[in-house]
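Notes follow the structure.
Missing here is one protein chain; the remaining ones are kept as they sit in the complex.
Labels run A, B and C following the written order; every chain starts at residue 1.
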Amino acid sequence: MKFLDRWIEQGSRDLAQRSSRRGLLKGLGGFLVGTASIPLLPVARASAAQGAGQPQEEGDPSSCDYWRYCAIDGFLCSCCGGSANTCPPGTEMSPVTWIGTCLNPADGRNYVISYNDCCGKSSCGACLCQRDEGDRPPYRPDKTNDINWCLGTTSAAYHCSTAIVVGVALEES
Amino acid sequence: MKFLDRWIEQGSRDLAQRSSRRGLLKGLGGFLVGTASIPLLPVARASAAQGAGQPQEEGDPSSCDYWRYCAIDGFLCSCCGGSANTCPPGTEMSPVTWIGTCLNPADGRNYVISYNDCCGKSSCGACLCQRDEGDRPPYRPDKTNDINWCLGTTSAAYHCSTAIVVGVALEES
Amino acid sequence: MTYPALTRRICAAAVLAVATAGAASAQTESRPPPLPIEPIGIVETLPQQYPESWFLLHDAAFFHMSDGKVIVVDTAQDTVAEQIQGTFNVSLIGNILQSSERGEIYATETFHSRGTRGERRDYLTIWDQKTLSPVGEVFLPGKKRFMGMPGREALLLLNKGKWLAVANFSPASSATIIDLDTREIISEVATPGCTFVYPTATRGFSALCADGRFLSTTLKADGSIDKQVRTASFFSSDDNPIFERPAVMGDRAWFPSIDGMVWPVDFSGAQAKVGEAWNLVPETERAEGWAPGGIGIIDEDDLGRFYVLMHPDAKDGSQNGGGSEVWVYDPKKKSRVLRIPLQEWGLSIAVSRGKQPKLLVTNPVTMAVELYDGQSGDYLKTLTGLGQETPLMLYGAK
Partner (left out) sequence: MTYPALTRRICAAAVLAVATAGAASAQTESRPPPLPIEPIGIVETLPQQYPESWFLLHDAAFFHMSDGKVIVVDTAQDTVAEQIQGTFNVSLIGNILQSSERGEIYATETFHSRGTRGERRDYLTIWDQKTLSPVGEVFLPGKKRFMGMPGREALLLLNKGKWLAVANFSPASSATIIDLDTREIISEVATPGCTFVYPTATRGFSALCADGRFLSTTLKADGSIDKQVRTASFFSSDDNPIFERPAVMGDRAWFPSIDGMVWPVDFSGAQAKVGEAWNLVPETERAEGWAPGGIGIIDEDDLGRFYVLMHPDAKDGSQNGGGSEVWVYDPKKKSRVLRIPLQEWGLSIAVSRGKQPKLLVTNPVTMAVELYDGQSGDYLKTLTGLGQETPLMLYGAK
């Protein structure tokens, strides 16, 4: 028990409280926003390596910084047995959801991303990611990630969120 | 326990991982055993102050070191809105349970302690305490704390454990 | 329940020991008498009225949502054992509302027949304040009760506390009106394009619309619609959205916007009246980019002031992330009266009732809650080890 006493005397109590809750800090505390300081990794997508003649994207789909996740708030299905656009085994994808508009740095286009939730198992718990860009309160249902989108599914249990390309947004230039 | 000392010397990175999981370390990791190094606090029990003519006990019923908890493994009801021998509001006390034999240092007697669980709400989560003295595997039901004793209650949800004096054990001397 | 044979033997031995204990101690003159046998089965209760120092911590358990709970805490105490008064479960990110007049706490919950799968059933559970036991429930049909980050705007007491409105979102939006005397649903009011329930007149509620208006509904004595009217649009949910979370004092409310303004709203009549917005950030500090942010971002005290969780360097995406300070406002003067720097960071706040308000803040780094003095702004203490996972919403006890 002595270690506890010393530990408290050391004044390290506060430090020690942080722990794996750091994950919560990132997600629920909202400090984590995609930054350019994190290098983008090559994505495992066959088409990405095939040059300008093929559609391109880059980045790590299991990283919160991945371009598609600009408006996300939840557990990344990529880390839960699914992928950026598929659900983990035994879950069900919600047919209704919120959408975001994210810039794909590999081709300079803005895409409409549909953040369909995977439902029917409890919180995946891995890779909590909160970016919230363009997020609006629930009175704007199309743009809100603050509600449980496991609607129209057989179970309301939220497991993780995907980020599916559903179209190119209107080009600015 | 030495590994813990070394671990602390290693620096605050590891320390930072410990967090409120400290509770788990104590309970599930089983390092916490009542030690005499922690001073016993006066218990809020009217009879305790009244000298040798009255029954006596001492210690802090919300501390894992409290004498009654010698065979306990679970959340202390004292920390959950109950006390050492009562259940928190809205729970139900299990009628069957395991028993331990604990030495009351205030009168030098061994008492039979009944660790009735309080049931019907999910894990209290506070003051996890695992001491396991005299604990036996579940094939010895009267002496096992490894099973969920929320049996014979309307709900099987385990909330916390009490430590009720049900008798004086046979005196050794 | 029957013990197996062996257990019976052990128990018999214990009882025998008790019977002989008196004799044993009589032989040991120097010893005090033995501790008495204690009764089994006693369950604690709480006071009829919760003291001012009590708070409700809604731990929605973001990692275990079907096992969320509310922890009733006395912040005046110094140890976990004294702080925790009791708990009750709230399944699948529900919402809660306390009626001290009725001595009840209402909670929307969702259950599945197999935990996270199987048939879904939604309920309003009615908890007794004194026993923390359920004293009733109302089945909520249609699998549509609002289920999202917990907040104060999904449940509303109206009609002098006799009725309860439950906001629905499927994503079609409506409100279910429940008679709390009979514990039955008396009506459902569609609120197309508008969400949540804010107090309006005596027997009505307003909802907040995607096109920047309020939809105000007044109800007849049987719960059916008397009148539904929309205000003019006063904000753009694309360009200068407001938070859905206001400070509410009687029939007045203040809605902060994501860009740091606040809109006063008069809910006393049958139609919400939106006043002129004023800036939450003093002019000299605007370059620092302060704005509200978090989950439970706002609360009010009994001294007529409201509290907002603020963060600097606001940008798109930071509006739900919490803040480093709580700013206190006098809405009559339209000015900030106190600035409370937090120990670390805050995600949600709540204020206690009474003449000496205390501010409780969820620290998302440690998931502990910190207590501050509402008048001096002084940090008072940290409450942790309460068995909490993610106390996403806090409420001063009523």
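The criterion applied here is as follows: a contact is a pair of C-beta atoms (placed from the backbone, for glycine too) under 8 Å apart; a residue touches a chain by one contact, two chains touch by 3 or more.
Please read these numbers as outputs of a predicted model, since none were measured by experiment.
Note that of C:E38, C:E188, C:D211 or C:D330, the residue touching the chain absent from this view is C:D211. Contact with the omitted chain, checked across C:T75, C:N89 or C:Q228, is made by C:N89. Residues of subunit C that touch the chain left out of the display are 1-7, 61, 63-67, 89, 91, 109, 111, 113-117, 123, 125, 134, 137, 170-173, 192-193, 210-211, 387, 389.
Mapped onto subunit B, the footprint of the missing chain covers residues 3, 7, 17-18, 21, 24-25, 28-31, 33, 70, 73, 96, 120-123, 125, 130-141, 143-144, 146-148, 151, 154-158. In the full complex, subunit A contacts the hidden chain through residues 20, 23, 51-57, 61-62, 75-76, 78-83, 85-93, 95-96, 99, 104, 106-109, 111-112, 114, 116, 118, 121-127, 140-143, 151-152, 164-171.
Please note the rule applied: only the chains that are shown with their structure count from here on.
Inter-chain centre distance (subunit A to subunit C, centres taken as mean C-alpha positions): 27 Å. Subunit B has its Cα centroid 42 Å from the Cα centroid of subunit A. Subunit B and subunit C, compared by their mean Cα positions, are separated by 32 Å. Touching of two or more other chains is recorded for residues 17-18, 21-22 of subunit A. Shown for subunit C are the residues in touch with two or more other chains, namely 366-367, 384.
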